[in-house]
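Below is one structure, written out as structure tokens; comments come after it.
As you look at this complex, bear in mind that one protein chain is not there, while each of the others sits in place.
Take a look at subunit A:
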Amino acid sequence: SVFLLILSNVSSNYLLFSHDLVGSNCAAVLGLCGLLNSSTCSDLFLLSTRNDDLKEMLESNKDSLKLDAMKRIIALIAKGKNASELFPAVVKNVASKNIELKKLVYVYLVRYAEEQQDLALLSISTFQRALKDPNQLIRASALRVLSSIRVPIIVPIMMLAIKEAASDMSPYVRKTSAHAIQKLYSLDPDQKEHLIEVIDKLLKDKSTLVAGSVVMAFEEVCPDRIDLIHKNYRKLCNLLVDVEEWGQVVIITMLTRYARTQFTSPWKEDGLFDENSETAFYESDEKKTKNGDEKKSYMMDPDHRLLLRNTKPLLQSRNTAVVVSVAQLYWHLAPKHEVGVITKSLVRLLRSHREVQYVVLQNIATMSIQRKGMFEPYMKSFYVRSTDATHIKSLKLEILTSLANEANISTILREFQTYVKSQDKQFAAGTIQAIGRCATNISEVTDTCLQGLVLLLSNRDETVVAESVVVIKKLLQTQPTQHSDIIKHMAKLFDNIAVPMARASILWLMGEYCERVPQIAPDVLRKMAKSFTSEEDIVKLQTVNLAAKLYLTNSKQTKLLTQYILNLGKYDQNYDIRDRTRFIRQLIVPNEKSGALGKYARRILLAPKPAPVLESTYKDRDRYQLGTLSHTINTKASGYLELSDWPAVAPDQSVRNVEVIEPTGKSKLSKSSDDKFYSDSGEEKEKGSGSSSSDDSSSSSSSSSEESSSEAESDEEKSSSQSSEESDKSSSLSEKSSSESDSEQKKTTKKPPQKKTVKPTTKDSACPLVCGPGERLHGFVSKQVPVSLSLYSLCILTPCPLSCAAALLQVSGPAFVPEKRHDLLHRMTGKGLSAQYQFPRQPCLYQPTMVSVQISLTNTTDHPLEQIHIGDRGPTGLDMHCFNTVECLLPEASVTVSLGVDFNDSTQAANFQLCTKEDQFSVSIQPAVGELFLPATMTEQDFRKEQGKLLGMNESSATITMAAENTTRQPISRQVATVANLGVVPSGQDNIHRFAGKTASSGAVVLVTVELRESSAALITINTEKSVMGPMLLRDLKRALARA
């Protein structure tokens, strides 16, 4: 490295002397030196020469030279120097293959495009092409730059690009489009309506990556469109923990505002809240039935509770902004008795950086005024350290003062005494103010404080004395009668005090209480008459005041003095003093001109004055939402959004219910075909079991979902109540279920995706229906060909519909249906009723996310069994579709019924009770992991593509020794199909066997590869994003394929 350093020095010197020589050698050396030490190197050149060099380098055909030139240009920009004249040379490189060069060009473009609009347009087509790139990073960065170029003429192109990116399959690109929304909005606010549409669309996005950014866009573009949030409220609450930390802050702040408009105040009757605490919520269903009639008491909206519950863990975040945003949420939304949970976390933040402390202390200062109790146990955390910065010190004083009460005042005062002696005099002065506040607030210590402050009057430091005088003045006003000796003492000190404010305060005190110190006051006035001309204005004003008051009470002694002072004041340089003098003279010196007012002079000047109220500057600061910039600076910052008051009556709660159907244009299509499907599904239902043909079953599955959607439409009231019940259930469920966050999101994941595209295809009976349910997976399948070329040219600005997002992944019929039956209920335990279940591997009729289970019931008794049905489903709460009650089962007869269970992609057993008229039996269905899939067909190419996306954590593999009989295609396929309900993917190679499927509940892709190696070894690879199912399936497959 030493060598290189020398080289760079030498080369730069060489260049210094030969800067007008432009040759390729020179440029190459320059490139090297620029790379090594670009900033120092570039400093050596004069601007014009350098630009010539740079231009030359940019126009060369070597990437490395271009890159060096760009690096030096960036260094210029960083220093704030103007490099705009290079724009034409730079913009040519926008399509460079070298990714670093390209990025630097992007940086340059964004910086100067606004200034060079015409030239900037040259680059647009490059970005449009990049928007179609298969690499998501390139798509995203193209959109980033395109939207950052602040050139109004490309607004329509940006709009189109945003819309397209909003439905990109990569969440990262969708996130970028959310950012682009804000950029476009600031460029052209007229696009608001269109942008709101995109925001609405992105708000429905389920990716945690997108959530924060889109809420940010929402806040910027249309913060008043609270109606867009309703449907996404629960989803946002549930996703919150997994969103990246910056997004969390934005979402929490927005939800705070939202909640204040949607829920009723939890603060009204504090006594009743205990009923509604955490534990009560878990059993809210029971509570409701018990307390059904006590409607008067406050019941927290479950959604309100959901928000509080889901934000609480974030108090443990390492990001201080997240902690404070949760704290403010609790402060503004939680019942008073629950706010305490935030205390500890806020105190913890005081260990963080100075700037963090500053903001946190400000928030604590505001809180501690209203709620002393919250921070009192942590009082010692607010003790001032000598190393604290001044603004931190004064905030801590502020808080300590707010926390003071009868019990702790002695401790606090003792602490304050040490502060007064601090070498930081500004802080000492602040402490004296604080003592004054404590003295007025807590009457028990007023005298002690006053005595202490009097002691400070003999302090050597002027600022301390002056501040003490000012504070004593305020304190004396509250109880003037007993303290004439203090006033005397202060009069004695008067000569030694130089601080104007303090002198003025003493003079005011003299005048106000001149009757209590009749000897001293005239003497002070005499002294002031001598020094009047050299005093500060504020002191002069008080001298005039004192003279006037003395004139009224003791004119004998002071008449001449007063006139003298008034004469001095008459010719003072300051007009305020001249004015005051004139006014006082008219008021107190009787003459012909002075009218009726003179009579009242005494009452005017010596009126009893109310004592000043010493209060914190943080009082009422919580009119601003805590944690905001406005709160910090105590004025309304631009763009601040007010927190509304709680509504008196809660708005309709059902707006947050997530209905099964999406209010999009597609639902209209389905309406037209409603009737037909309704009857269809009815027939299917009566038949009661899935038929074997795959066509049929998928049509029925789609139509059954159709049915539920049409129900939702036709009977609004019913559906909303139903779904609210559902959501209650599932929210309590998610509480109980284990830590896996995806189970928490169950409610949201099972929502409408499957609805999207089924209907248009089902309408045409000739169209293969199989692709219907498969559509759900389109999020995982890449659009193969970028058909829409609209963005290629500037002139065509209408979007092509993405018509051929073909379903590459189709659900196929099962390759194999295992005959194996599992015992559900043995006839001995079932008192003669025996039940067995098996997995028919048919897509479930009732709901596509369910796995269908066939149960055969047999009556082994000698009397008929009546009313066989499913009873209580137990606490696991898996979603189930029960079979219709079997009214009567004759002796020795058996019946097969089918059941749908949403196992939620886990092998958790479904527990329920099988009931007859007389008895109830607890039974459970334990699915093997392989039964939770639906087989899928895809091409080998698609398989590879999918596999490429599911590497790393999503991949599990193992090498096994295959059983001898399992080395050819058929046995392997059969074995795999026995274990798992997967479809065979045609394979070009003989030694590689591929199987594909998707999970029933969430539709995640499951890919299995069995690769035969030499000597009967085989590598099994499983790719799925379901990280739990992967290894389980692997285990089962190993068992099946390995040698016994």
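As a convention for this text, a contact is a pair of C-beta atoms (placed from the backbone, for glycine too) under 8 Å apart; a residue touches a chain by one contact, two chains touch by 3 or more; residues count from 1.
Rule of thumb we're sticking to: contacts and distances are computed from a predicted model.
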UniProt protein name of the chain not shown, from "Aldehyde dehydrogenase", "Major facilitator superfamily (MFS) profile domain-containing protein", "GDP-L-fucose synthase" or "AP-3 complex subunit mu-2": "AP-3 complex subunit mu-2"
Which of these, A:T311, A:T366, A:Q433 or A:T628, touches the one chain of the complex that we don't see? A:T628
Just one of A:S534, A:N591, A:S638 or A:S1015 touches the chain that is missing; which is it? A:S638
Can you work out which residue in A:I153, A:A389, A:L597 or A:V613 touches the chain that's missing from view? A:A389
Among A:K344, A:K599 or A:K820, residue touching the chain not depicted: A:K344
Touching the absent chain in the whole complex: find that residue among A:Q117, A:Q136 or A:Q586. A:Q136
Applying the definition given at the start, please give the residues of subunit A touching the unseen chain. 1, 4, 32, 35-39, 63-64, 67, 71, 74-75, 77-80, 98-101, 103-104, 106-107, 111, 114, 135-137, 140, 144, 147-148, 150, 170-172, 176, 179-180, 182-183, 186, 209, 213, 216, 241-242, 244-246, 249, 253, 313, 316-321, 323-325, 344-345, 347-348, 351, 353-356, 358-360, 380-381, 383, 385-387, 389-391, 410, 413-414, 417-418, 421-423, 444-445, 448, 451-452, 455, 459-460, 627-630, 632-633, 635, 637-641, 738-739, 951-953
